[in-house]
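Here the structure is laid out as structure tokens; the discussion comes afterwards.
What follows is chain A.
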Amino acid sequence: MAPVKTEMVGVEMSMDAVLVADSLRYAYRGVPAATDISFTLAQGSITALIGANGAGKTTSVKMLAGALLPDGGRILYDGNDVTRLPAHEVVELGVTLVPEGRLVFPALTVRENLQIGATARRASADLDRNMERTFDLFPRLAERRDQYAGTMSGGEQQMLAIGRGLMANPRVLILDEPSLGLSPKIVAQIFALVKRLNGEGISILLVEQNVNQALAIAQFAFVLEKGRVVKSGSGAALMKDPAVREAFLGGL
Partner candidate 1 sequence: MDRRSFLKATGSSVVLAPAVFSSQANAQDATIQFAGSVPMTGAASETGLNVKFGYDCAVKFINEKMGGVDIGGKKHRVTLNLFDDASDPARATSLIQKQVDEGVNFFLGSFGSNIVLPTCAITEAAGRIMVQAGGGSDLIFTQGRRRVFGLFPRASRQFASTAAMFKTLNPQPQTVMFIYTNDAFSKVSAEGASKELEAAGYKVLNSIALPAQVSDVTDALGTVRAANPDILVCSTHDATSILIARQMVATNTNVKMLYQTLGPQTAAYVEALGKYANGVVGASYWDENAKYKGSIFGSAKDFAEYYRANFNRPLTYHMASGAGCIVAYVEAMKKVGNVTDRNAIRDALAGLDLETFYGRIKFTSQGDGDPVLLGPMVVQRQKGDLAVVYPTEAATAPTLYPALPWQDRT
Partner candidate 2 sequence: MRDPHFPDRQAMLIIQTALNGLVLGGVYSLAAVGFSLIFGALGIVNLTHGIFVICGAYAAMVLFHVFGIDPFLATVPVAIAFFFIGYAYQRGLIQVAISRASLVASLLVTFGVALIMRNLLQLVFSPDVRTITPSYSFSSLTFGSLRIDIVRLIAVLVSIVFLLLMALVLSKTAFGRRIRATAQQPLAANLSGVNVPHVLGQTFGLGAAFAAASGAVLGIVQPFSPSSEDFWTLNAFIVVVLGGVGSPSGALLGGILLGLISSFTAQFIGPSYTNAVMFLVLVIMLLIRPQGLLGSAFGESR
């Protein structure tokens, strides 16, 4: 697949782009993980990042969230350059990443986990309201609010991780492989939830290996290969793209 030109990517939805990655680069101890990452997240959309393992998806979203400092390129949020902001300040602006592997605080209770999620000033005033909303979304968490997070099952931990992300009052929620290691029933619930959150006005950037389901709910999608964005389009269009099918959908 040939690389897509950067300008081309931005053009079609630059009008309402909430988050823009512009030619991001990153290398781990000299090994390049991202060489040219450019894409946009449209306001109010679900946008998927897909690609093989090692294509640079997680690296890209970590850069967006401020957890990695790019070696080059820019990140724009609402048109402002936020490239060099550290993670806790990015959260303050309304961009929250729910990391791959959940990373809940195992020896904190569910409630404490959620309280940590509301550390940002933008969220601290709404702590109680957001806590209620999270418990509404995940009744399972409400039942277990005083239990240590480490004792919960993988599905429950994923819900807690998303709930924790929501506690920060995000405008943009980045989900890195939310379906990883979960049973089909839970995966379905997670995807339903993603749609619901999007319906509430949160822009969602979704990194998924579960490409079928991701493309099914995404308005836009970007395909990463070897550290660069090589293809973009609507979810439905990419689903039909033979090259994409060959590479990511098992050729079916």
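The candidate set was assembled so that all candidates are chains of the complex that A comes from, given by their letters.
The rule is simple: a contact is a pair of C-beta atoms (placed from the backbone, for glycine too) under 8 Å apart; a residue touches a chain by one contact, two chains touch by 3 or more; residues count from 1.
Keep in mind that what you see is a predicted model, and the values were worked out from it rather than measured.
K.L.:
Given the complex, what touches chain A, 1 or 2?
P.N.:
Only one candidate touches chain A in this complex, namely 2.
K.L.:
Could you please specify the touching residues of chain A with respect to candidate 2 in the complex?
P.N.:
65, 67, 86-88, 91-92, 96-99, 103-108, 112-113, 115-120, 123, 148, 150, 161, 164-165, 167-168
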